[in-house]
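One protein chain omitted, others in place.
And then chain A:
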């Protein structure tokens, strides 16, 4: 069990339709451990304890709707004021199976059965949301027995069935009256210092306790607890900061609050930069996208974070805040070195914005598996061509260096030149001036470098309207 020394919190949520109040919980207790070890609800399974297999999937409902989330990397305080439904609550109170359960039985969707509860909850969530892109809805649920075909048949068969009343009831559980009234104890700390409800409260709390760990979606921090077995001494949950969840799209810019989850990022980007949205679809599963935030993905400074290269290519600006001090910087300047970002103690990512622009952005993700895999190489290309000549180029890569990094020499070799195959070939030669990638379990240095060159050629063909990706071949 997660065990942040000294801090206890009190939270209230709904579990399978029943209100649950937990006094004095350790804030880094995961929902999965609590369900299985404290509550005796063993239907939710531990398959990997890192959010990659989906065996622990539960449905969480709040004002934003129904989400499938991984219980293994979901801390209990993240559930405050929400409804949780586990596989034990998928069927009706009278034992009537949920339509997706019925279909899974009838169409042989389970074999060993261990992944099945997670599938059922992902399917029930998709069903409640009316989503029928089943391959994507289930990308975060691994099954080793069936080869997935019967599961997809079951998901399709249940599409038309009405959403059961008990699932709908989760939405009516509104916690407005206590969402601010939560009790949190950390000695004399006010509740808002552990779970602030707006950016101002967060700024105050974090300035006072700059060593605290900020927890947004916990898709990364969760692993510190479940895999690195760390005890987090001090934490601040950002989930209550509703003003950090704003999305603003004007004629001039697009702005995401730091706490916007990646599913909302994807939805917003889809009509503006479809290639970026497609990358977001692949970069993580429904369960992870529903928890992960764009601010978290930037702030953790991963060299393969996928969003930062795309944002660099868009010319994005990062908005930081420390107490009452606010500043903005080009996002590429945030990443200084591996594990090192331009962030002062007590300073947090508040938002990221980028200018509205014609869509010449393409984001290419290279990984061993298409869905839900960490990139070997992620290339983001944004070249402006006016009258056949390149007037501007922003090209950035992940997986090629210790930080998300621009390909400055490649850009320089393009700018001012005619946008031709010859120019592209000349620019391809410049990649080794920009990058000296590593060899690791995802790819060799050589492959990374040569693939990066190849992706520039793909970009050229892509802008010419050619079919350039195996996922587009039928």
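The criterion applied here is as follows: contacts are C-beta pairs under 8 Å (C-beta built on N, C-alpha and C of every residue); 3 or more make two chains touch, one makes a residue touch a chain; residues count from 1.
Throughout what follows, contacts and distances are computed from a predicted model.
One chain of the complex is hidden; its UniProt record names it "Aldehyde oxidoreductase molybdenum-binding subunit PaoC", one of "Aldehyde oxidoreductase molybdenum-binding subunit PaoC", "Amino acid ABC transporter permease", "Fe-S cluster assembly ATPase SufC" or "Competence protein ComFC".
When the whole complex is considered, the residue among A:10, A:111, A:300 or A:408 that touches the unshown chain is A:111.
Here the missing chain is touched by one residue of A:20, A:91 or A:247, and it is A:91. Contact between chain A and the unshown chain involves residues 1, 33, 36-37, 40-50, 52-53, 55, 86-88, 90-91, 97, 101, 104-106, 108-117, 120, 134-136, 138-139, 141-152, 227, 229, 366-374, 376, 440-444, 447, 450-451, 454-455, 457-458, 461, 467-471, 473-474.
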